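See structure below.
With one protein chain withheld, the remaining protein chains of the complex are depicted in position.
Here is chain A:
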Amino acid sequence: MSDPTTLTTDHAVQVASATPPAPRRPRRLSDRGLAVAFISPALLLLLGMSVFPLLWALYLSFTDYSATRGGQAHFIWFENYTAILTSAQVHLRALTTLIYVVGAVTLQTVLGFAIAYLISRRTHGRGLLTTLFLVPMMLSPVVVGLFWRFMFDAQFGVINSMLGSLGLGQVEWLTQQRTALMSLIVVDTWQWTPFIMLIALAGLTAVPKYLYEAASIDRASEWFRFRTITLPLVWPLLLIAVLFRAIEAFRLFDLVYILTSGGPGVSTETLSFHVYKVAFLGFNTGTASAYGILMVLVVMVLTQLYLRYLNKLKED
């Protein structure tokens, strides 16, 4: 009696030996060579579109180059940096940007978390509500700016119309120093609160239910549960959302351009808007490059400090 296993094995050997060997890969296309070939396009794109412009801007920041005047770029070393750091004009824009970032991000965080907390407590219609709240975030900032400009119009705007029907006076939302920056914060908050809400909602959903159940058994109050379970677990995620929003708000340009053009006067000119003016009104490319590099440095340093705090929080 023959061993079926052996037969099968023999058959398999026969089939295997009948199959022609795989063509040998050319020596040059090793696994690593193939890997290089695959990543090269992305690497080249990254070098050409990100790394080179950054290095080029860094080089220009040490020169007096102007894109329209042409001619040789003369090295002036740190003169552009010194001029920017000592300029009262820049200090003014930095203060405006700081007020804007702190105001907008704080408002968005409080509102975003509050909305997320309320939505997380619902069992029905949570998906629909979340989708509806996300709509502003999906709109183009230019579109948002334009329709808010109409809404803020002192003469024909819907906001003043509503105030009027309540017996309140007209407010010059975009043309008064006190209200113009506040209006920008309101519009940015309207558009980007959903982003914070989304991240906070993800955090809230991830909180294990058994913690709440245990707290309920211990007859813990709602506030106690929020303070000792919800907030500590969502806080790190919320801080990451705050980081993203702060970086975005720091480089605000579009809303300022559409809503106030930096006015009245220069009272809503942010750093990004000022860089734009330096770069394109007088085409002072060297100064604008230094200005941009300094902005990147500020963001990088602050982000590093912030991330260290986040890591410390995680370790604790």
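Rule of thumb we're sticking to: contacts are C-beta pairs under 8 Å (C-beta built on N, C-alpha and C of every residue); 3 or more make two chains touch, one makes a residue touch a chain; residues count from 1.
Keep this in mind: contacts and distances are computed from a predicted model.
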Identity of the absent chain, which is to be given by its UniProt protein name, from "ATP synthase subunit a", "Methionine biosynthesis protein MetW", "Branched-chain amino acid transport system permease protein" or "Carbohydrate ABC transporter substrate-binding protein, CUT1 family": "Carbohydrate ABC transporter substrate-binding protein, CUT1 family"
Of A:P20, A:P41 or A:G70, the one touching the omitted chain in the full complex: A:G70
Touch with the omitted chain, as defined above, among A:G112, A:G145 or A:G286: A:G286
Interface with the unshown chain - residue positions in chain A: 30-33, 35-36, 44, 47-48, 51-52, 55-56, 59, 64, 66-72, 76, 78-84, 87, 89-90, 153-155, 160, 170, 172-177, 257, 260-267, 277-284, 286-288
